[in-house]
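Of the protein chains in this complex, all but one are displayed in their positions.
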Amino acid sequence: MIRAGIIGSTGYAGQELVRLLLNHKDVELTWFGSRSYIDERYSSIFGNMFQLADDICKDDNIEEMMEQTDVIFTATPQGLCASLVNENVLSRVKVIDLSADFRLKDVGVYEQWYKITHKSPQFIEEAVYGLTEINRDKVKAARLLANPGCYTTCSILSLYPLVKEGLVDAQSIIVDAKSGVSGAGRGAKVQNLYCEVNESMKAYGVLTHRHTPEIEEQLGYAAGEDIRIIFTPHLVPMNRGILVTAYANLMKQVSYEEVRAAYDKYYRDEYFIRMLEQDVCPETRWVEGSNFVDINFKLDGRTNRIVVMGALDNVVKGAAGQAVQNMNLMFGLPERTGLELVPMFP
Amino acid sequence: MIRAGIIGSTGYAGQELVRLLLNHKDVELTWFGSRSYIDERYSSIFGNMFQLADDICKDDNIEEMMEQTDVIFTATPQGLCASLVNENVLSRVKVIDLSADFRLKDVGVYEQWYKITHKSPQFIEEAVYGLTEINRDKVKAARLLANPGCYTTCSILSLYPLVKEGLVDAQSIIVDAKSGVSGAGRGAKVQNLYCEVNESMKAYGVLTHRHTPEIEEQLGYAAGEDIRIIFTPHLVPMNRGILVTAYANLMKQVSYEEVRAAYDKYYRDEYFIRMLEQDVCPETRWVEGSNFVDINFKLDGRTNRIVVMGALDNVVKGAAGQAVQNMNLMFGLPERTGLELVPMFP
Amino acid sequence: MIRAGIIGSTGYAGQELVRLLLNHKDVELTWFGSRSYIDERYSSIFGNMFQLADDICKDDNIEEMMEQTDVIFTATPQGLCASLVNENVLSRVKVIDLSADFRLKDVGVYEQWYKITHKSPQFIEEAVYGLTEINRDKVKAARLLANPGCYTTCSILSLYPLVKEGLVDAQSIIVDAKSGVSGAGRGAKVQNLYCEVNESMKAYGVLTHRHTPEIEEQLGYAAGEDIRIIFTPHLVPMNRGILVTAYANLMKQVSYEEVRAAYDKYYRDEYFIRMLEQDVCPETRWVEGSNFVDINFKLDGRTNRIVVMGALDNVVKGAAGQAVQNMNLMFGLPERTGLELVPMFP
Partner (left out) sequence: MIRAGIIGSTGYAGQELVRLLLNHKDVELTWFGSRSYIDERYSSIFGNMFQLADDICKDDNIEEMMEQTDVIFTATPQGLCASLVNENVLSRVKVIDLSADFRLKDVGVYEQWYKITHKSPQFIEEAVYGLTEINRDKVKAARLLANPGCYTTCSILSLYPLVKEGLVDAQSIIVDAKSGVSGAGRGAKVQNLYCEVNESMKAYGVLTHRHTPEIEEQLGYAAGEDIRIIFTPHLVPMNRGILVTAYANLMKQVSYEEVRAAYDKYYRDEYFIRMLEQDVCPETRWVEGSNFVDINFKLDGRTNRIVVMGALDNVVKGAAGQAVQNMNLMFGLPERTGLELVPMFP
């Protein structure tokens, strides 16, 4: 049994980790970390866990934690994981960071977009960017894993084959993304109250959202050049789900079959990536509660552009699910273990 | 492997059966019945099932079906199951009926409330009412199982120990129930359109809802007398979930501990019934996607009454989940098989 | 023109007052009070008010305020209005209090349920309970008006004729009430976050909700005796609306027509109370944005009880709308001025 601990177990991503790991046959949850709810029973905060996870929440005492765990998930605000890792930690436990601390290879870009000083820049190089389908081999060997952002997972996976195969002008990419409210976290802010969000839609963080450089870096690797994209996130009145609608200029006239072949080249054997049938548009309801990403595209002969659509569940494939997928690889388990979740509808 | 077929697999309860049975290690789904979608791919109707259940929907050819199945679930409108069963069928396959055809022992009451002539009254006596926690032993031996209604499961389980132990006047019971919209089914009706339901709440079927006699019959058995209750269902703008708030006059002054002991007497070892801690109110979000029923109560010394609250997921414990729970017993499997679902939040 | 000021203008009730008063032809809004947003532009908090109410929010300086207003609305937490009024204030401006400070005549009951010491018990006697349809004449003469609670307005108006005419046993009343989330206010609390409320339903404040004694006092006047009821509020995932489903034992066998006549006796000429046609159930969507209360009832011969249903918009008839209705009377204006709002659907 893998002994797992979670720092930040009372946020939405942390709670989803608990849900997934409780059903993971090779994992035992041994540490429920939560600064906000120290000494409280986990199930008193999340009633769904009553009689399933009645453990007591603890502060993040890393020394004690290392003795009780083989892997530590950090589902915390930026900065915490960077302040925590050191050679001692990484030599004793594996660390899977759901925050942004180790996602960007250029510490300057990190500090510019996150307005925070990086506490452990020496580990950035070693950290593996855990977009599993793209970096599978590196993930297997990782000690420190940077779990991708929710918007970024959806955006990159939707566009990767197009960019990698040179079918689109990567500099022309526009990502118009829509997210459910759980992506905003569990902080008590007026802007996230039910009545403020319900029955409304808005863009936010326009041209300034922190997932922008993450998408640019990863798609830049695929493109083989630095790229600049537009990324516009929107808040949608629903709990879960991200829908990405992306636009790009085609490099040449291509057929549906050619583009489809590019996607199949990379995703044919990927269980968690579902390339939909022609003309079927992804919908977030069809992936809810699961680790799937549903992708499709449509070619516009009139403007010589492509419209790409991707949908995932932001707390599963966009956070906790992908983290477990990575954990499975890091511990030599079958990748799907604990993740063969049928999406729940309605 | 148990070979399972579903008649009415494209309604909400039928689809939930598919979700649960796909994850059931001892079951193979061999028949997707759907009159409305004959010859269509199941996953073209429910996109969540893409690459998981790409089977073709078939008409309900019972002869062919019996050859391919060991158990048949009927998740159809009233009348269909009654028109289908006969000695031949029951001798070859087990039948689990999610409709009301075999729930009421008095065929006159059935015909009065459902405005329909019962086609197989001769099997009513044999049919077992599948409220698993109450009728477990009978369920194990059943050939024909009448799976309880969603409102009734929640209402009866919430009140059963009080009535059975004589703590309340069963004739004084008022059940004020609230249901998510999936309970209204997947029929294309104006009244169930998004804009008609969203941002509103209403009572419906006041004093005429068909789950009334079902609750009265079952609680009547517990009370040892015929009872008449008030049952008021309400429609709530959410997908899943039933919340029951019930009221009854106490027979004498009782303490919290005495009432709690009555519940514990019947439910202490029940995995799927969670008696909450004192003063914690059930919420439908904490059972979503799971087979749990959460129950609690509060005593009102001022009026000598009790307020009882129960919450369940209407498509799981209120339909497909309880059906699978019963199937497990009918086939000698551990009762929880395929049902250890952690409630999904948010 | 009546010059109106609002203390607490940035809560949901306060903001609704602004919406209504901006469209009131005889009122000029001269003071936007808000402790939380002092010196901020009102429309920067509520974007709907952009170019309509760009005034600057001010602290509650009562002296300055009195010079600029003829009427002051207090849409604040309990205690503030009581700490504010004195003879000087009441002799210069009219005060309409949307909090509970002056609703209960027995200061002991107030202090027991609200856990707060009343700062101005000497004005409780004078204060008029502003349930307009019941207390119209007293309202006209009021200096200090206690605007009723949202649950109470709906509960009392739904039951008043039954109790007043002695058709029901007032001691048997059970009020099962359901409210939209705006009733919980605009405070930044985790429990009111979108993801915590959406897709769920729960009872709360069971047997302890503060609107209980208010209903008991007012219906007690109608009954001519002290009464004890059960009141159970529930939270519903929608912005606005209260639905009350109430139950009571009938004193004798009565016909639909007799009961209907009792309602007509009191409400026949009431514009804002709509007695629905037989068998039509109130729905909150049909009153949204308006000052209407929709009421109906159903008789249960089987149990000799009555089921009463009422629906209103908690921020209009349940708060700001009734406050304006009372203001109209207090200033000698036609009661409906500014309130002939057609409910908005969908």
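Letters are used for the chains, namely A, B and C, taken in the order the chains are written, and counting of residues starts over at 1 for each.
Here is the rule we go by: a residue touches a chain if its C-beta (ideal position, glycine included) is under 8 Å from a C-beta of that chain, and two chains touch if they have at least 3 such contacts.
Here the structure is a predicted model, which means the values were calculated and not measured.
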item	value
Omitted chain's touching partners, listed by label	A, B, C
Residue of A:96, A:243 or A:342 in touch with the missing chain, whole complex considered	A:243
Full-complex contact with the absent chain, from A:66, A:174 or A:188	A:174
Sole contact to the chain not displayed, among C:87, C:106 or C:340	C:340
In chain A, positions touching the absent partner	171, 174, 176, 178, 180, 195-196, 198-204, 206-207, 228-230, 232, 234, 236-241, 243, 245, 247, 281-285, 288, 298, 300, 302-303, 305, 307, 309, 311, 346
For chain C, residues in touch with the removed chain	12, 15, 18-19, 22-23, 46-52, 182, 199, 239-240, 274, 276, 280, 283, 285-290, 294, 340-346
Positions on chain B where the hidden chain makes contact	12, 181-182, 186, 188-190, 192-199, 237-239
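What we mean here is this: only the chains that are shown with their structure count from here on.
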item	value
Equivalent-chain rotation between chain C and chain A, CA atoms, steps of 5 degrees	180
Most central chain, judged by mean C-alpha position against the global CA mean	B
Chain B and chain C, separation of their C-alpha mean positions in angstrom	39
Computed distance of Cα centres, chain C from chain A, in Å	46
For chain A paired with chain B, centre-to-centre distance based on mean C-alpha positions, whole Å	36
Residue list for chain B, restricted to those that touch at least two other chains	199, 239-240, 283, 285, 288, 346
